[in-house]
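The complex appears here without one of its protein chains, the remainder shown in place.
Now for chain A:
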Amino acid sequence: MFGKGHKRKLDEDEAGLEGKALEVAGSCPEGLSKVSYTLQRQTIFNISLMKLYTQRPGEPSLQRRVLINNMLRRIQDELKQDGTLRPLLLPPSPPPDDPLDEGYRQAPPTFGVLVQSQPSALLMGPPPLSPHPMGSPASPNPPPLPSLPPQDCPLEACLTPASLLEDDNMESMENATFSIATPPTPPVSPRPARFQSMEPDIATSRTISANGNTLTISTSQLAREHRVKPEPASVLQAELRLLDPLPTLPSGGSLSPDPPSSSPSGFLSDLALDDVLFADIDTSMYDFDPCTTTTTSTTTGSAAIATAVGGISKIAPVVTADDLIKSLASPYNGPAPQVSSNQPFKIDLTELDHIMEVLVGS
């Protein structure tokens, strides 16, 4: 079943990678070398992601999901402690929500990827697991990753200027695929420099948003109670249904209405890409007044994004009646639920990312 004896390559498929790790793990449990330890860790990380994101037949068990989520958090903390954390822009789709859980959502991981060429960052000897996750359940949330800009209203406070994100995102979108079957490839060497330059902007933009609606992307803070309605995720899922090889997601109506989904906010950094791609889309069908008014003070890039988003959202309603109703209804929402009306735009952009990835990948 597993690829035994395969020469490990960067683009080796998931099964081979797992098989190797399992073999290593199975054969020498105690004297794990640094590389095999990180390999096993990465494998477990991937397996955990697959488990969370794959819709299982039958009832999803809260205990199982909590344990898998704890595993992911632990690995994330370890990676952060290693210092080799690379913000990885993973695809936006949340795992199929179990409405039972009333908002317990596993964070779409924004974990970093081990950079292959940094052995010094690897731990010496049998690395101790992070003590953090072993703490009591009341332990505070792990600090958010400084990877993605927070989302807030007004819009301009959240969006990193498109020019800064553009170059990075082109590469990151190629690397980050939704199908977690392929392990995320390590970033190429020029990237670290760009990420470094990006981070100060992210840091400052996070401090701008001071009110309670701040959403920083981290595993712990992802599914915060929010005014956002669940429609963005449903729109997102509707779009994802178009992509065949991906795991199926539940229909839009199955999301719990109580705690709204806020996972789409993790993909603000993708907006710039769509600006480039869809700036010429006819937006006459939709008149997103709330959005454009909030973006008056943004750069022209952001305004273009907003209008582009309006056009982009045309794609989504085609998929389900629910989405159609919601997207049609959103222009008529008053300025009050600003965040909720902003949400669909971001989601749609990221959906298009996936379309792009599929196109590029084929």
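The definition used in the following text is that contacts are C-beta pairs under 8 Å (C-beta built on N, C-alpha and C of every residue); 3 or more make two chains touch, one makes a residue touch a chain; residues count from 1.
Just so it is clear, contacts and distances are computed from a predicted model.
Novice: Could you check which of "Serine/threonine-protein phosphatase 2A 55 kDa regulatory subunit B", "Guanine nucleotide binding protein (G protein), beta 5a", "28S ribosomal protein S24, mitochondrial-like" or "DNA-directed RNA polymerase RpoA/D/Rpb3-type domain-containing protein" matches the UniProt name for the chain that's left out?
Specialist: "Serine/threonine-protein phosphatase 2A 55 kDa regulatory subunit B"
Novice: Considering the whole complex, not just the chains shown, which residues of chain A touch the missing one?
Specialist: With respect to the unshown chain, the touching residues of chain A are 18, 21-22, 25-27, 29, 40-41, 43-44, 47, 51, 58-59, 61-64, 66-67, 69-71, 73-75, 98-105, 107, 128-129, 133-134, 137-139, 141, 219-225, 250-251, 253-254, 256, 259.
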